[in-house]
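Structure incoming, see below.
Heads up, this is only part of the complex; the chains shown haven't been moved.
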Amino acid sequence: MNYHVEARNIVKRFGPTVALNGAGIAIAEGETHALVGRNGAGKSTLVSILTGLQRPDEGEVRFAGEPAPALADRDAWRQRVACVYQKSTIIPALTVAENLFLNRQTDRGMIRWRELRARARELLATYEVDVDAEALAGDLGVEQRQLVEIARALSFGARFIILDEPTARLDGPAIDRLFTRMRALREQGVTMMYISHHLDEVYEICQSVTVFRDARHIVTRPVAGLPHDELVSAMTGEATLAYESRTRTAGERVVLAGSGLSLAGRYRDIDVSVRSGEVVGLAGSASSGKVGLAETLVGLRRPDSGTVTVNGTAVRPGDVPAVLRAGLGFVPEDRHHEGFVPLLSVAENATIPIARRLGRFGVVSPARRRAKALQLIEDLQIKTEGPDQPVGDLSGGNAQKVVFARALVDDPSALVVINPTAGVDVKAKQALLGSVEDAVERGAGAMVVSDELDDLRICDRVLVMFHGRIVKDVPRGWTDHELVAVMEGIEQ
Amino acid sequence: SEGSGGGKVGIDHPRADSDFWNSYMKYVPQIAGELKVDLMPATNSQNDVTKLVNNVQALTGQGAKAVIMAPQDTGAIATTLQTLENKKIPVVTVDTRPDKGKVYMVVRADNRAYGTKACEFLGEKLGGKGKVVELMGALSSINGRDRAEAFRECMKTKFPGITVFEEPTEWEGSKAASMLQTRLEQNPDVKGVYMHAGGVHLAPTLQVLKQKGLLVPPDDPKHVFVVSNDGIPQEFEAIRKGEIDATVSQPADLYARYALFYAKAAVEGKTFKPGATDHDSTIIQLPNGLEDQLPAPLVTKDNVDDKNLWGNQVK
Amino acid sequence: MTTLTAPTPRVRLARFRDLTLVPVILLLLVVGAFLDPTFLTAGNLTNVLQQQAAISLVVLAEAMILISGKFDLSLESTVGMAPAIAVMLVVPASAGGFGLGLPGMLVIPLCLLVGAAIGAFNGFLIIKFQLSAFIVTLAMLIIVHGLQLGPTEGKTLFQLPDSILYLGSAVWLGLPASIWIAAVLFAAGIAGLAYFRVGRSLYAIGGNADAARAAGIRVDRVLWGVFILGGMLAALAGILETGRLGAIGSNQGVGWIFMVFAAAVIGGVSMDGGKGTILGALTGVLVIGLVQNLLTLKGVSGFWQPVVYGAIILIALMISRVAGGKAQD
């Protein structure tokens, strides 16, 4: 068979971890091929091997039947494959224009900046990315950076493009635009490999799918006619039921409230309250101000005006320790930025907020910390070598679970989770949403800040923000279309 | 090799980065052979009093019966001297005089005399008026301070008509060059330069004077009179060429010779009294010991070829 | 599935990473014993420890500051300046003091206070004013030293109150007091950073300050505390050094900071924060002390000493690189 890209019997080890164990993939010319698998299955590792960033310990990579170029020959690799990596490859101190044309600012001689900026603006316009080419990339939001990365990868004109979880940080309209673009590329005969934890996207955009599990290749099938359940069970190795969100009745006690909150440029005149036994969604598309609001509620931001009350205590604005002490737990927006300390162990990351209760006189007892961590690992099904493994060595989804563990460790009476399932596999997603619901069943009140419809389905009501204001309080029972329309500001 | 009185002598050298001390270090083993001193391998404290203290501990640990040192920071060795006294190990210090703590003998030239000699020479050549730049050593070194104080006092009392610009160079050639250059820009009528250390200040001074077109013979009215300290061969060369006018020769050879001489005498249990010696010097009484003040001759064009000057003996 | 597979060969290795210099130390002891009979005597080893006691406190301070992701170059100037100013506050003008007539008993508290004040000022500029720690403390290195040179006019202070001399020269239970003090403080540092909440928070802050903040650690307060503690440790180092030397020269502490960094880094403390242990830093100090002692005992020419010395630092670095297994930063 004539494959455009082929990787055979790839083995890759990182110390004691086997990231790929004889796995492979074969992608036919012109198809859009999905690669799915649980967190840590080895998908991103395969990406770095297919793009020539890492050398496999065993196995071979072929492009159009030819052996892959030498690792040092970066130009040859770049002619064959372009990639949007899972980890950001944006350089914050450089402008968007330069990031787009990194290391190809000019063919030879001096760089003509004016021309480069014009080319960048043109490129951004082609892909409908509304970003100023002269802005510093570091000043962009996460979504905008992601769009810049995608535009860059697409701009190489390579015949093979890899997209590793490009949609984890994009909202609905941006995803739609990306798919339109991908379809156009496919019509031009471009081959693509697409990685995502959103299986509906796989069905929407891909022709065939490969499943990895525990570092091995499990199955490759055409998407058409592949039942959803079968795909999920190939990924998880067991039959899995679709997530059943639970119903409950909210209590009377208000556990989290914000009143009269305003922050210039982010949101205005916000009043929210979450009662115990209730899950409140906070939705809104890009720049709606929802994350800014959520970060204010948990103390990461100080509002210009207004007050935040946790468990009946008015907390000093912008004071995280006070908020935590009042009984709130939270999952921040970007786990790499505020979620965990990569060099510290799973146990330690998860137990920082309760360190004062793990021993007396300021001592932290390692034994008690370990015991607590083992319990959290069990509860949240974190895949790790043990409580002593540094979080930096975990796969993205498992790192996110550690961040959840940290939020839940103190048995919070109020819980705020922002983008809780970004980059998390189906099974883990269920586990994380389940843990939110478990906490609520124990009497907490939760706020889920997301524009993932799957996340919002567990909510008893969804507050929709648009341009910095709460525009609607949608009760349970909405249809996808209704909610999206409100989020896009099409319908009030 | 077993010396006559028995007992090893430990020696610590103060630094390895100045021409004066390098000459001294060369003389030491040579003269130790002549005087039959049982000398231990020398340590070097690299201008760091902490190292000096550690080195002395190591030397006594290895069985030194007398110690020769040249503490550049004379205060911080008080405790060490106390310890050595308790252990009955006599100490000869070279070049500097510890302010506290017992010493058997201090071997040094009178650094205040350097300052005074330089002042008198410049004062006379300038006829008691005009401007002089003084390139000072490190302010934290006792020798630098002695020279500076004596120079300042002498100028104030004997030549009040002369303006002195004091430039703290930290014994660095680069600083000396910049400061002299800047001062000459500001005061083109500077007529004299006093350098605390020829080893570091000579070449930069000559370069700056050359650049300004001031490196002219003494009979030219543009000539700037330069007096140096140290007595290294390059200074003599410059004196012969008429580029500088004088230097105070600090006797590196005599420092080495008499340090070893007194250390050996100490091991042998000899004692000395204040008064004139047999080598053109005077022993004076200090509160904490004795000091042999060795002669430090002023070298000018007249006596620059004197074979006895140590700068004319090194090759 | 929670797979707790074969627990942790790498974790165990990671623990030993603190101790990568232990074989180096053993090697030095053996080689040293062959090279010089004096080397492996109790007296000589005591000397080494005593000589390293003061600088080791600065290493302790720097290690804590580095672990919390910051930097302090000015510690070396504090070593000389804090005791000098404290002494000048209590001794009469005739002995070089300010002539304030404060009681001599106060000299140690005053010295620690001066150290704390310098640390607090550094902390203010770095944390509140958000300036680069490297360059702030570089400027402070110059300024603090100037604040010693200025009042003393570069002169050595000899007439010191007894209390400041005591710690550096006393002998307790057959060992110099400074060794006991350093030992106790290192033990406290090792325990504090391994088992105490505040100590652990240094690792969190150094590893990811934003995450530490989000986890409820009062990052600014802890960092400030670390700078102040660092200044006080440097001042205490100054007290020990003063007692050992019997006077305060204008160069006390000058040039130490390079050795301090060398000791901390070959001991496994990362310049990027969040990594390393106090025990590791201690092994770094010991290696440097033993090498210096050996070079002195063997009378290696002063000209070539730096080469031998630097080469040994490089070799120790390579050993901890190979043993540690990870690229350094």
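First chain written, first letter: the chains are A, B and C, and each begins at residue 1.
Simple rule for what comes next: contacts are C-beta pairs under 8 Å (C-beta built on N, C-alpha and C of every residue); 3 or more make two chains touch, one makes a residue touch a chain.
Remember, predicted model here, so these are calculated numbers, not experimental data.
Only one copy of each distinct protein chain is drawn here, but the full complex in this file has the composition A x1, B x1, C x2.
Heads up, the rule we're going with is that only the chains that are shown with their structure count from here on.
Comparing chain C-alpha centroids with the centroid of the full set of protein C-alpha atoms picks out C as the closest.
Relative to chain B, the most remote chain by averaged C-alpha coordinates is A. Chain geometry summary: the mean Cα position of chain A and that of chain C are 43 Å apart.
Work out the mean CA point of chain B and of chain C, and you get 35 Å between them. Residue positions of chain B touching 2 or more other chains: there are none. Not a single residue position of chain A touches two or more of the other chains.
Residue ranges on chain C touching chain B, taken from their complex, read 36, 38, 41, 43-44, 47, 51, 149, 153-158, 165, 168-169, 241, 243-252, 255, 292-293, 296-299, 301-303, 305. Remark: chain C residues 1-11, 195-198, 200-201, 203-204, 207-208, 210-218, 274-275 touch chain A in the complex. Residues 15-16, 300, 320-321, 324-325, 330, 332, 337-344, 348-349, 352-353, 355-356, 359, 362-366, 377-378, 381-386, 388-389, 406 of chain A touch chain C in their complex.
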